[in-house]
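Below is one structure, written out as structure tokens; the observations come after it.
Shown here: the complex without one of its protein chains, the others still in place.
Letters A and B name the chains as they come in the text, with residue numbers starting at 1 for each one.
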Amino acid sequence: MGQTIRQIAAALGVRAEGDLDLMVLRAAEPAQAGPDDLALAMDQKYAGGLAQGKARAAVLWEDADWQGLGLQAAIFVGRPRLAMSGITRSFDAGPELAPGVHPLAVVDSSAHIGAGAAIGPFVVIGRDVRIGTRARIASHASIAEGAVIGEDALIHAGVRICHHVTIGDRLIAQPGAIIGSDGFSFVTPEKSGVEVVRSTLGERDEIRAQSWIRIHSVGGVEIGDDVEIGANATIDRGTIRATRIGRGTKLDNLVHVGHNVQVGQDCLLCGQVGIAGSSRIGDRVVLGGQCGVSDNIIVGNDVIAGGASKIFTNVPAGRVILGSPAVRMETQIEINKALRRLPRLMQTVAELRKIVTGSVQKDGADQEGT
Amino acid sequence: MGQTIRQIAAALGVRAEGDLDLMVLRAAEPAQAGPDDLALAMDQKYAGGLAQGKARAAVLWEDADWQGLGLQAAIFVGRPRLAMSGITRSFDAGPELAPGVHPLAVVDSSAHIGAGAAIGPFVVIGRDVRIGTRARIASHASIAEGAVIGEDALIHAGVRICHHVTIGDRLIAQPGAIIGSDGFSFVTPEKSGVEVVRSTLGERDEIRAQSWIRIHSVGGVEIGDDVEIGANATIDRGTIRATRIGRGTKLDNLVHVGHNVQVGQDCLLCGQVGIAGSSRIGDRVVLGGQCGVSDNIIVGNDVIAGGASKIFTNVPAGRVILGSPAVRMETQIEINKALRRLPRLMQTVAELRKIVTGSVQKDGADQEGT
Partner (left out) sequence: MGQTIRQIAAALGVRAEGDLDLMVLRAAEPAQAGPDDLALAMDQKYAGGLAQGKARAAVLWEDADWQGLGLQAAIFVGRPRLAMSGITRSFDAGPELAPGVHPLAVVDSSAHIGAGAAIGPFVVIGRDVRIGTRARIASHASIAEGAVIGEDALIHAGVRICHHVTIGDRLIAQPGAIIGSDGFSFVTPEKSGVEVVRSTLGERDEIRAQSWIRIHSVGGVEIGDDVEIGANATIDRGTIRATRIGRGTKLDNLVHVGHNVQVGQDCLLCGQVGIAGSSRIGDRVVLGGQCGVSDNIIVGNDVIAGGASKIFTNVPAGRVILGSPAVRMETQIEINKALRRLPRLMQTVAELRKIVTGSVQKDGADQEGT
């Protein structure tokens, strides 16, 4: 794992100074760095940390005085987070997976596994599965009949890729991710309470006792290139057409994508986001942690939703939203400010009314339980 | 998988016309349908799609002119979603599981597996487990000692059914579902901050440093017939009595059901719903995606909660609720409307006060951080 400063700077395509042959073994925070570490100090505020630590080499902000900081070598970067990508990649050995197929894996004879694959113990690969070259599949993963996966896949332990799912190149699936479970789709013989309430916004004349009948999911899941799926995330297959995740989109842990959902390209769905059935998410959409999207909703391109936003209505392209129900972020920030003053506002209005009408009226009779 | 129009119409119990011996291989959306597909066009709005596609047969709305639509055969249905159930079922081959017990499954000799079962590779079945006839158990599932499962179970890959869980007939467990994990139940030696705050609604005189002591879960989980559990959903066992899920209830992906919870019959718990310990949910309750139910709450029969509703207090039977905290849906819709106008309302009140009292007072001093 050792690398020289020269190698790292070259990989990042940036400038380095000092002893370019100095070898470093890992990246570290400035204050914790030892003499064999590369300290990551891409902002002036880390200068103090560098002084505490023992690093001989560091990644620094662009006009830093590396000699004044007591270093023997330094790499200079402009956009720190971007540099982090290259630096962490160069130090990431990835999970250890011996090349070849483990003797305790069960691989169907009709499956086609590309050259250079590493398949761990207790992996199951079904009939007619096709997996591209250099796939790394960790222990306990299962890939069911007819699934197709592109090149350079990294499939961590316990991932489930269900039957006939198709996935592009460079998939990363974190442990426990499930791709292609059945959709959650049920119907009652007669109109259900949910159908009634959706049309009346809450009114119900009559309540019927009915059981749910299953709508099966005979569609698949289609995933583009360069997609990452988080730990224990779940993606349901479509009813008739496929559920789709576009190229370059990343899903965090415990994200739920319902049946028939279409997610565009280059989206980020952060931790615990849930998207209900048949909704369509555009390209480059960012949904913060714990956001929810109701079913059959359209979220336009480039929408950004703050954490825990709940989206019940269509969102035009480019909008930045927040809250539950989600509204424009600026509006929500104003609402939040106003909310904190709301109890006081009620007092003020009561006082005004007293002055204006000359009488006090009780204003609590309409309190409402759940 | 090929079926004739006659067979499908008979299975649905509905009327068909045209060439009833026409064979179709799969269901498809009208515009994407090929000549061997059955186009699903149960509403007039799909007529255009039919014209684009190449289907020779379709499922149509009841008074459709099938010949005018250029079809050779047609099936007519009244309630489209209900028809979807029968149609998708007839085309769902289900997961491929070879009959018999895979040589790399570990089945305890005391376990009783019903006739016709299919048990996949790397399955573990413990002591005294009883599983009904025709069970299909996919790879990597584990069923621990003393668990009892009825007939026709479909248990997908990686499902965990923990010790002494009992389940009725026709269970469907999606991949990664966990039934019978330990409850989350802890106690401090002296009153905890949570106990204090619950009684005072926020006030605390004194803060003690205490560690949490575990309350073990020696109750089980009891699940009725016709229950489906979603991918990576979790159901905790009870402390003393069993956690219960009633007949016909369906849980979506990533749903969490806490210890001692009682869920009635024919409920739908949508994606990422969470129910805290010891709450009781009635029959035919529908909780939309990401709903939460606090602990020790009673939710009555036939309650419907919109997505992301958070239920902190008991809910009477039949009520339709929304919001956080959840209130009647109509009330919440009014509140939501009012909220968007709240910043403007504050201005209006400030202006009124100015007019009425003849003086301007500052109204920002009571702003509150978190």
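The criterion applied here is as follows: a residue touches a chain if its C-beta (ideal position, glycine included) is under 8 Å from a C-beta of that chain, and two chains touch if they have at least 3 such contacts.
Values in this document were obtained by computation on a predicted structure and should not be read as measured data.
Peer 1: Taking the entire complex into account, which one of A:R56, A:R136 or A:H156 touches the absent chain?
Peer 2: A:H156
Peer 1: Among B:P35, B:G78, B:P99 or B:G193, which one touches the chain that has been omitted from the display?
Peer 2: Checking each option in B:P35, B:G78, B:P99 or B:G193, the one touching the absent chain turns out to be B:G193.
Peer 1: Any idea which of B:S217, B:T243 or B:N301 touches the chain not displayed?
Peer 2: Of the candidates B:S217, B:T243 or B:N301, B:S217 is in touch with the missing chain.
Peer 1: Extract the touching residues of chain B with respect to the undisplayed chain.
Peer 2: Interface residues of chain B facing the absent chain: 104, 106, 122, 124, 126-127, 140, 142, 144-145, 158, 160, 162-163, 176, 178, 181-182, 184-190, 193-194, 197, 201-204, 207, 209-218, 232, 234, 236, 239-241, 254, 256, 258, 272, 274, 276, 290, 292, 294, 310, 312, 324-325, 327, 331, 334-335, 337-342, 344-345, 348-349, 352, 355-356, 368-370.
Peer 1: What residue numbers in chain A mark contact with the hidden partner chain?
Peer 2: Listed in rising order, the touching residues are 26-29, 32, 40, 79, 81-82, 84-85, 88-89, 91-92, 95-96, 102, 104, 120-122, 138-140, 156-158, 172, 174-176, 226, 228, 230-232, 248, 250, 252-254, 266, 268, 270-272, 283-284, 286, 288-290, 302, 304, 307-308, 311-315, 318-322, 324-331, 333, 336, 339-340, 342-343, 345-346, 349, 352-353, 356-357, 363-364, 366-368.
Note that only the chains that are shown with their structure count from here on.
Peer 1: Provide the C-alpha centroid distance between chain A and chain B, rounded to the nearest whole angstrom.
Peer 2: Between these chains, centre-to-centre, one finds 22 Å.
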